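With one protein chain held back, the other chains of the complex are shown just where they sit.
Chains: A, B and C, in written order; residue numbering restarts at 1 for each.
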Amino acid sequence: MTSTTDDPATAGPPGIDPGTLHRPDGTVDIPTQLALYGQMVRMRKFETRAYDLFMENLVKGTSHLSLGQEAIAAAFGEAMEEQDYTFATYRGHAHTLARGTSMTGVMGELLGRSCGVLSGKGGSMHLTDVSHGVMGSYAIVGAHLTIALGAAWSAQYRGEPRVAVAFFGDGTTNIGAFHESLNLAAVWKLPVVFVCENNMYMEYTPIRAVTAVANPAADRASAYGLESILVDGNDADAMYLTARESLDRARSGGGPSLIEARTYRSSGHSRADPGKYRPDAEVAAWKAYDPIVLYRTRLVTRGVSEADLDAIEETADGDVDTATVNAKASPPPGAEDLMRNVWSDGGWSWRN
Amino acid sequence: MTSTTDDPATAGPPGIDPGTLHRPDGTVDIPTQLALYGQMVRMRKFETRAYDLFMENLVKGTSHLSLGQEAIAAAFGEAMEEQDYTFATYRGHAHTLARGTSMTGVMGELLGRSCGVLSGKGGSMHLTDVSHGVMGSYAIVGAHLTIALGAAWSAQYRGEPRVAVAFFGDGTTNIGAFHESLNLAAVWKLPVVFVCENNMYMEYTPIRAVTAVANPAADRASAYGLESILVDGNDADAMYLTARESLDRARSGGGPSLIEARTYRSSGHSRADPGKYRPDAEVAAWKAYDPIVLYRTRLVTRGVSEADLDAIEETADGDVDTATVNAKASPPPGAEDLMRNVWSDGGWSWRN
Amino acid sequence: MVMAQLTYREAVARAITQEMERDPNVVFLGEDVGGAGGVFKATVGLLERFGPKRVRDTPISEQAILGAAMGAAMTGLRPIAEIMFADFFAVCWDLVANQIAKSSYMTAGQVSFPLVIRSGNGGGLRFGAQHSQSVENWAMAIPGLKVVAPSNPTDVIGLFAAAVRDPDPVMFFEHKGLYSSKGEVADGEIVDTLGSAKVLRTGGDATIVALAAMVPRAVAAAEELAQRGIEAGVIDVRSLVPLDTQTILREVSATGRLFTVEENPRLCGWGAELVSIVAEECFNYLDGPPFRITTPHIPLPSADALEDMAIPSVERIVTIIERAMQS
Partner (left out) sequence: MVMAQLTYREAVARAITQEMERDPNVVFLGEDVGGAGGVFKATVGLLERFGPKRVRDTPISEQAILGAAMGAAMTGLRPIAEIMFADFFAVCWDLVANQIAKSSYMTAGQVSFPLVIRSGNGGGLRFGAQHSQSVENWAMAIPGLKVVAPSNPTDVIGLFAAAVRDPDPVMFFEHKGLYSSKGEVADGEIVDTLGSAKVLRTGGDATIVALAAMVPRAVAAAEELAQRGIEAGVIDVRSLVPLDTQTILREVSATGRLFTVEENPRLCGWGAELVSIVAEECFNYLDGPPFRITTPHIPLPSADALEDMAIPSVERIVTIIERAMQS
């Protein structure tokens, strides 16, 4: 892993003993780093816009942003192969974009428009784009860990080199489905990667107040015979290399991995939550450890030009603007959408 | 712990490295040992009779015997205080008897008679006797672990020195409720003891075929910040001392314990199951490690007379006979029982 | 009587406060209920008032929450448990349906469960299919549960107090779409009675029976129908178990026409139960077929345009009743 001494990521995330962090082998080449940067910037700008649109009351229901957590989604987005499966949560905008889903499709969905990836039927919490391997976003904590098992099983059954990756939060480690999923994945040696994005809070409650161990995922890996992996979730390179390791392990028949990525969401849990339940010092420390800022510094140190990075930012701005215009221009779905797709023949009727 | 070199229990249970076993401090005095022996013998004879009555089609539904697992129920029965709470499973006859519930009440319940502790409304799988601290037997795997939390919470809330003890099997460690219960118990430091009776099988499937770790409970204790405790479940003294430790810990504010007791059920899972899915050698090895036989040998070695032990057996025989006669003589419950006790005022009506 | 404007969400906090003040055995637990005051801000101030011993934040462990409530109830406490969204009952239904509901019966009355499980129920907030369900019928189908769903702030307090004081388990469904609605609420203690429906409006032509968020819509529809010459009475069921069949049968017998307005998906809802009771027990008083006005039997969509089409609207209620009364 490339980190020079003047690299701010060397210190590791705030409040974490750097000695406990997983340091994956390997280096990340510049093209990949630029791709990672591009991914993170797109996510950041998309989420920021989504927040604005929420405040304008154009995003009607709820939305859960992953501002500050971009390195994790970007790393897996780059590391996964086209045929791999993503299982995300209600906090899934970034994970969906990471796989190549159209920004207009995601934005349209948040706005409840017919151009949305789900025609407005699912909304922000259920983003799905099977054509890009996004097998769904799930809004009941823990459920999708079990569903990812099935996608992995299916790949294993057919001998296809596909991996299912399930993203979830620290709070999710305390629900029963987590336990059942980890055990079955280990017993069946399924090609699945469980990625815990530990942002230190389950909604508004600090995770340490409700969890028996300090690292809610890593400290439980041994309960499933798995290696304990705690990684700096704000270091895109460390995340990328860790992602590659776990995907390779899964693809080569080595079974599941459980990765705990330490990170922080810089905004509130959902909607207009100002996140006031968090100590100022904590917020400030993590703000200073922003994954995009860190990464830009690192890339510049490695010789990437500011101009190239600015160009990436501009492209992202343009994409977000276009998506916003498109989504706003798209009509709401209509009555024919309402009564469609309960069944796979498109219908809904329960009687003759 | 008292074990001389000619004590067959010194070798430890079949297939288990004795070095991994928890060896509690302390010794068990002779009166307690006699009580433990008496408990075990009563359980054994009761279960044997229950089996016979099942084969006679007098136990109508199902029944799950704990033949071979008596040392665990006996140890906790002796170690628990009157005010403590027992939460058992469908395999709960022995745990109920251990707390002092009338044998006629239990036998009557198995036979579906009005003398049953539940007037025949619950059956073998739901034995409950609040007057003796038996807060219920539960037939959905895992549920009662969560319920035991509540009883412990209630004691903690009132500052009462009560402990809730929940018994369950190895298979139960793979269901979500196990995980949620252990975590919450640890976080709230509840006075609860979780006792996993690892009899190596979940129904008919060997536990190792479906579990990610070798010791399904002990190897997961660390996931809840708890000590790993693996104990010889067929050694009544080791069990008793371990029970005492965990009860003391809970009572003195030290929080929950998770105990894995290695044992074996010498009969089938339920009803008339002959248990043919188990290797002959395994069955034979455990038969040679029968907790009652072991214990009798030990007591005799310690100077207890054969006559005293025989007297205990005879008393138990008499009790079982009496319970059988009483239960058989008891009439079935009637229509007035059917429509009673949905609500706590005794009624059932859902409308006016 | 001194009255004050209170929101439905404020009424929840006041109700819990009233009962916790009264009885030290009342404890409250759930996810984000304490420090954060609840995700719907319906429990703001309770932690400050009653402290962390009585108001407990839990991990995301719905089974453990309800198990803890059950075990506490059977050993002398009177817990209030929150399941944040009613949709989440699906992850802890065993505790509700198999354990809490059945254990009193199974043990021949040895244990009882004086507990309340409160939950945010219903749609209209564009939360999509997994956060918008009306699941009161899930509970109604399980023997051993009492089931309550208030439509206004005063009923929130009165029925909640009755639920806490009731010796049996009560499923208390707060409607998410009503949290910000307001009503006049009297000062002082308020205690109501479970199992009593309320006649909100009388009218000789037809009887509309509604629940929770459908109640204000039914009332508005009745007013509109009156403009069109149809006098419809409106009953707020309030409590599905116990069910005040007397009031309902009396009213329907008088008008001869029954219309139920349900937010839950169509099949096997409380409306079907009510229609069946009426069809069996006052068949000879019916002047025309009983009608159920429901959300269609589909998951709820997220987009505002779609969700508004799915859930019965005042307009739909008016149209269906008018058409039915004319045919």
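The rule we apply is simple: contacts are C-beta pairs under 8 Å (C-beta built on N, C-alpha and C of every residue); 3 or more make two chains touch, one makes a residue touch a chain.
No experiment lies behind these values; they were computed from the predicted model shown.
Enquirer: If you put the missing chain back into the full complex, which of the shown chains would it touch?
Expert: In the entire complex, chains touched by the missing one are A, B, C.
Enquirer: Would you indicate which residue among C:64, C:77, C:298 or C:325 is in contact with the undisplayed chain?
Expert: Residue touching the chain left out of view: C:298.
Enquirer: Which is it among A:28, A:43, A:177 or A:226 that touches the chain not included here?
Expert: Once the missing chain is taken into account, the touching residue is A:177.
Enquirer: Have a look at A:91, A:113 or A:126 and name the one touching the chain we're not showing.
Expert: The single option touching the absent chain is A:126.
Enquirer: Among A:118, A:163 or A:309, choose the residue that contacts the chain missing from this document, as touch is defined above.
Expert: Only one listed residue reaches the unshown chain, and that is A:118.
Enquirer: Pick out which of C:166, C:273 or C:307 touches the chain that's been left out of the picture.
Expert: Of the listed residues, the one touching the omitted chain is C:273.
Enquirer: Could you tell me which of C:14, C:54 or C:102 touches the chain that is not displayed?
Expert: Candidates C:14, C:54 or C:102; residue touching the omitted chain: C:102.
Enquirer: What residues on chain C make contact with the chain left out of this view?
Expert: 87-91, 93-94, 96-98, 101-102, 105-106, 128-130, 137-138, 140-144, 241, 264-265, 267-273, 275-276, 279-281, 283-284, 286, 288-292, 296-299, 301-302
Enquirer: Go through chain B and note every residue touching the omitted chain.
Expert: Contact residues on chain B toward the absent chain are 60-62, 112-113, 116, 118-126, 138-143, 171-172, 174-177, 202-205, 209-211, 277, 332-335, 337-339, 342, 348, 350.
Enquirer: Even though one chain is hidden, which residues of chain A still touch it in the full complex?
Expert: 85, 117-119, 121-122, 126, 128-130, 135-136, 138, 140, 143-155, 157-158, 164, 176-177, 180-181, 183-184, 187-188, 337, 340-346, 348-352
Convention: only the chains that are shown with their structure count from here on.
Enquirer: Distance from the CA centroid of chain A to that of chain B, rounded to the nearest Å?
Expert: 45
Enquirer: Can you work out the whole-Å distance between the CA centroids of chain A and chain C?
Expert: 36
Enquirer: What are the residue numbers in chain C that touch two or more other chains?
Expert: 58-59, 61, 63
Enquirer: Going by the contact rule already set, what residues in chain A reach two or more other chains?
Expert: Within chain A, the residues that touch at least two other chains are 174-177, 209-211.
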